[in-house]
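Only one protein chain is missing; all other protein chains are in place.
Moving on to subunit A:
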């Protein structure tokens, strides 16, 4: 039983899916249902009309016969008056036998006394039917009453079996026949076999014709839809191939109709698309090539310069003070130049769209610890306390460890630089398929709207502020790209004088979509002062005042 329901549900679900997906299926089924409805209604009307006409003519004939029978019997009965007449039953048998038609099964005659007193002496007569009882049973009681009271002829349709040939429809027509001794009822039982047969044959014909019509219509609609849907499906398939990168896919143009116009415009669109994409690809390829070349062409001489500067710097004690100072400046500025070049090349790699994510499953805990340990000397110089909050369990995520480490280095470095000698807290947590790291500082914080600006290239919170670590101004932009490459988020929160918090969230499994972050963006210690005042705060204030 349950299996049946399941099967039924599955079938229904499949039907619904087919309905939604296939225009073909929809058109054919709508045609099928509507034409079936039409054909059923039409054939029902037709069959009932024909039957009614046939039965009507049969009734007229029956009434005519009945009238004839009555007008024959009445003069006969005028002479035979006495109920005590011993020959009465014989006479009745004789008289009714004369009413029997040439074809004895065309209809049946039944004569019975209407008056009840009469019953004992007079027997009902049914010359064609041996069992008179059966013939009498075929006459419904209400018809008898109607005739008795109105003394007119009446009829009724019944299902009966007077002759033992099976129950079937009859018209029973009846009337009263008067005689000197009392009243008789005369009934004619007309079988409707012929009418029923012909009605059912009409119905069969109409049904078969209707079925054929419905099938034909379904076939026709399928054919027409196929003619229309076919090219549309081909267009859809071609579009799919186009979007999958097979840019030279085209549709076949046949004839000059609407579908040919569709194919022509489709092909035009594809050609334009192909041209545009090829141009963009060429541009991107050139930029990639350029980035790669610039990278190589710049790095090799820079290496030589770097090594030369280091040699000079190492031997600066042997120089005169001016040359020694120059060597120091050269060394320091080369560091900055190198950092800037590295960052510029990295960001142009993102712009050219050829940064690749190289993921592996790694534990994020040691990465966080390593980043913090490496920046501890810098933090000590800036008098910033560096704290970490990491889970005891490993947090294993499929990430590009070099990029994650670079992002964290950037965030922690920034926090130390803007930390105003107050503690910086680095927190790692995981949950719901994501891992998050927040870096919280308690420095001057960010003004409204700056939480988006910080990710802009070369953006600085305060251009006049002295720079300590001499960042390139590209760090957060690159970090944002790194986070995006992971399918992750990098967000900033900040409020004036409350400090700032940066949150990096990445999915634990590469390629998963992020839905939420296991850590809040707005730190808990900053929230009450930012949000609406909690309800108990003002009441406490009132109590103080009173």
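The rule we apply is simple: a residue touches a chain if its C-beta (ideal position, glycine included) is under 8 Å from a C-beta of that chain, and two chains touch if they have at least 3 such contacts; residues count from 1.
We take it that contacts and distances are computed from a predicted model.
S.K.: UniProt names the one chain left off this complex as which of "Ech Hydrogenase, Subunit", "Nucleoside ABC transporter membrane protein", "DNA-binding response regulator MtrA" or "histidine kinase"?
M.R.: "DNA-binding response regulator MtrA"
S.K.: Who touches the missing chain here, A:30, A:215 or A:307?
M.R.: Checking the options A:30, A:215 or A:307, the one contacting the hidden chain is A:307.
S.K.: Tell me which of A:88, A:196 or A:396 is the one touching the absent chain.
M.R.: A:396
S.K.: For the chain that's not shown, point to the residue among A:343, A:405 or A:441 touching it.
M.R.: In the full complex, the listed residue that touches the missing chain is A:405.
S.K.: Check each of A:67, A:363, A:432 or A:525 against the chain that is not shown and name the one that touches it.
M.R.: That would be A:363, which touches the missing chain.
S.K.: Considering the entire assembly, which residues of subunit A contact the chain that has been omitted?
M.R.: Subunit A touches the missing chain through residues 292, 295-296, 299-308, 310-311, 338, 356, 358, 360-363, 366-367, 370, 373-374, 394, 396, 401-402, 405.
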